[in-house]
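With one protein chain held back, the other chains of the complex are shown just where they sit.
Note that the chains take the letters A, B and C in the order they are written out, and that residue 1 is the start of every chain.
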Amino acid sequence: MYRYDYHHRVRYRECDRMGVVYHTHYVDYFEAARTEALREMGLAYKSLEDSGIIMPVVDLSVRYRRPARYDDELVITSMFDAVPSSRVNIGYEVRRKNEKTTLVTGEVTLCFVDQQRNRPVAAPGHVRELFEVALKNSQ
Amino acid sequence: MYRYDYHHRVRYRECDRMGVVYHTHYVDYFEAARTEALREMGLAYKSLEDSGIIMPVVDLSVRYRRPARYDDELVITSMFDAVPSSRVNIGYEVRRKNEKTTLVTGEVTLCFVDQQRNRPVAAPGHVRELFEVALKNSQ
Amino acid sequence: MYRYDYHHRVRYRECDRMGVVYHTHYVDYFEAARTEALREMGLAYKSLEDSGIIMPVVDLSVRYRRPARYDDELVITSMFDAVPSSRVNIGYEVRRKNEKTTLVTGEVTLCFVDQQRNRPVAAPGHVRELFEVALKNSQ
Partner (left out) sequence: MYRYDYHHRVRYRECDRMGVVYHTHYVDYFEAARTEALREMGLAYKSLEDSGIIMPVVDLSVRYRRPARYDDELVITSMFDAVPSSRVNIGYEVRRKNEKTTLVTGEVTLCFVDQQRNRPVAAPGHVRELFEVALKNSQ
């Protein structure tokens, strides 16, 4: 299992009138966490997109267990355990820094699309290799 | 099955650099669609909250099939087929106005929480009644 | 002075932990209000952009006088009193429906840019004409 921790301070605009993070924003946290997890592996999503391959989200699920609050320091962990063929599944866990309690979990599935032809394609070879290396190093 | 159609014009800020609605925003569409569906049934969410009962989202899933684009007129249909006990499941379908193709589907589960005691509670009687009437009238 | 009223129901995600609309969202309200004001005049912003002219915001100012709250029905009035040459100034007033008290005022300046050459240009002739007609009809 490859795991990468992304840190985020909860912003004022992200909290609702109950004083907790509004549920939508966790999906944004996942996106930032995923981007930095891929960058850490050597895959800058911007470069992939500049090369003509985009990765749209096709499936999303989130389970909200406990609320996060204004100014909390959150750790959003991205996780995967397989090399992508046509799709990538990435799991997420959200905790407060230095706490063990899981606040929110989620999973996002992305596919690979050739932007010019607007068609799904297999994961490019260099992307598969970066996942392989990341998984090998995380054992 | 109770169904309610909420209309939304896609805004500039909702589209990403691929020119399509960024995936997060559908979760916001669901919230607006749900609020208006409940209002149509006679349940103003604000009144419920003012009475001390809040309805946090506990589960969310979204399947993205086809993209929506800037300035599209979307119809977001909220659906349910059961009277809530401790939880409410609401399904969603997103289409363009006057088109049959489903762009996005989703499901949201909410629970009922007594705000002061911060504990889950059963659906209040008048809420159950409003769901019963809505389901009866939609047959 | 041309005036156009856009209606918006305040959404849950737009309210902060003080229970009022978070200040950023008024800028989004202005964008939606402006788009519908232009559409009412016969100018679909999407068509303009499809023709290669984009209208980026160059200046923005907002004065926050009184708060709006969850579920409020707001009226956002867009106003202008001149035909654009190279820039357009649009003023805004936000009120609750059926109330006279102004909650928020603002002003946005946009310019015209030829997207392909990435250079500022004068307002296209047909845009100037639509503004002239709108101003004439509003006298």
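Methods note: contacts are C-beta pairs under 8 Å (C-beta built on N, C-alpha and C of every residue); 3 or more make two chains touch, one makes a residue touch a chain.
Worth saying up front: this structure is predicted, and the values here are computed from it rather than measured.
Peer 1: Residue-wise, where is chain B in contact with the chain that is not depicted?
Peer 2: 12-13, 15-19, 22, 24, 70
Peer 1: Residue-wise, where is chain C in contact with the chain that is not depicted?
Peer 2: That gives, for chain C, the contact residues 18, 23-24, 27-28, 31, 54, 56-64, 67, 115.
Peer 1: Mind listing the chain A residues that contact the chain we can't see here?
Peer 2: So the residues of chain A touching the unseen chain are 9, 11-13, 28, 31-32, 35, 44-46, 70-71.
Just so it is clear, only the chains that are shown with their structure count from here on.
Peer 1: How far is the middle of chain A from the middle of chain C, if each middle is the mean of its Cα atoms, in Å?
Peer 2: Centre-to-centre distance between chain A and chain C: 35 Å.
Peer 1: Suppose each chain is reduced to the average of its Cα coordinates; what separation in Å results between chain B and chain C?
Peer 2: Centre separation, chain B to chain C: 28 Å.
Peer 1: How big is the gap, in whole Å, between where the Cα atoms of chain A centre and where those of chain B centre?
Peer 2: 25
Peer 1: Residues of chain B touching 2+ other chains?
Peer 2: Those would be 28, 31.
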